[in-house]
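Below is one structure; the comments refer to it alone.
Every protein chain but one is kept in place in this view of the complex.
Let's look at chain A:
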């Protein structure tokens, strides 16, 4: 469930656009006003505001926000402004700059349903005049390329049917390969990237019954980036909310806040399922997410995140 709260009755897009305009005028920006409006509007409403603003002031609202705001706050608001599909296409593109953030690519490829992933890829075509696959492929090499391209290209069967015999045999294949620490074996990539989610869940259950936890098995002594990528993919496929709660835990670690991850999870889930993610976070840490975020962040960035998190 979403944590986003929208006031009732909600002001008209024109009212919102006018108030935003006022917030930009004069020296500096009235950030509180920006947060008060934008952090409490859903995707459809934000779109209406963008249109109204453009119509009234002949200016792109997002570009204006980019110039008025700065730092982590600006990055968070920028990502928030887009509708979910466009946002994922943008996040994928951002993840492919310089050092590929494979975690984001895997999240987008594996958490979405097959149809949702397709829609993101279509948005990517429209925005970047390239396919997501070709950009992932050209920015990665070797085993990571094989894994990531396969994960983003797939259009998994969406049904619930499973073949238990196949689940057993593929669990064994996975086990054999993992046991020999050949994590980049083609069979792992084949199974993880082509089987339906239902089939994969059945396979991982067989694995658990026969051999124990597959993610624990992948966490070998020597840190192996590729094995880590596989674990992320498996977690995203089997239990995404738990996975995101974990990402948040790491993001608010005392040793240093990972603002990119924090922004990413909160912005992408506030109007989706942040409520459940919050609950899992609390269960695991005995600390409310709001509290952890308030402690590790500051200023307008903090206010904005809290406005999205609090329900």
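Quick note on the criterion: a contact is a pair of C-beta atoms (placed from the backbone, for glycine too) under 8 Å apart; a residue touches a chain by one contact, two chains touch by 3 or more; residues count from 1.
Following the convention adopted for this analysis, contacts and distances are computed from a predicted model.
Candidate names were "Annexin D4 isoform X2", "Cullin family profile domain-containing protein", "Brix domain-containing protein" or "Proteasome subunit alpha type", and the UniProt protein name of the unshown chain is "Annexin D4 isoform X2".
The chain not shown here is touched by just one of A:10, A:33, A:90 or A:137, and that residue is A:137.
Between the chain not shown and the residues A:4, A:149 or A:206, the one that touches is A:149.
In the complete complex, the hidden chain is touched by one of A:87, A:195 or A:264, namely A:195.
On the side of chain A, the interface with the absent chain consists of residues 118, 121, 125, 129-131, 133-134, 137-138, 141-142, 145-146, 149-150, 153-159, 161, 186, 190, 194-196, using the contact rule stated above.
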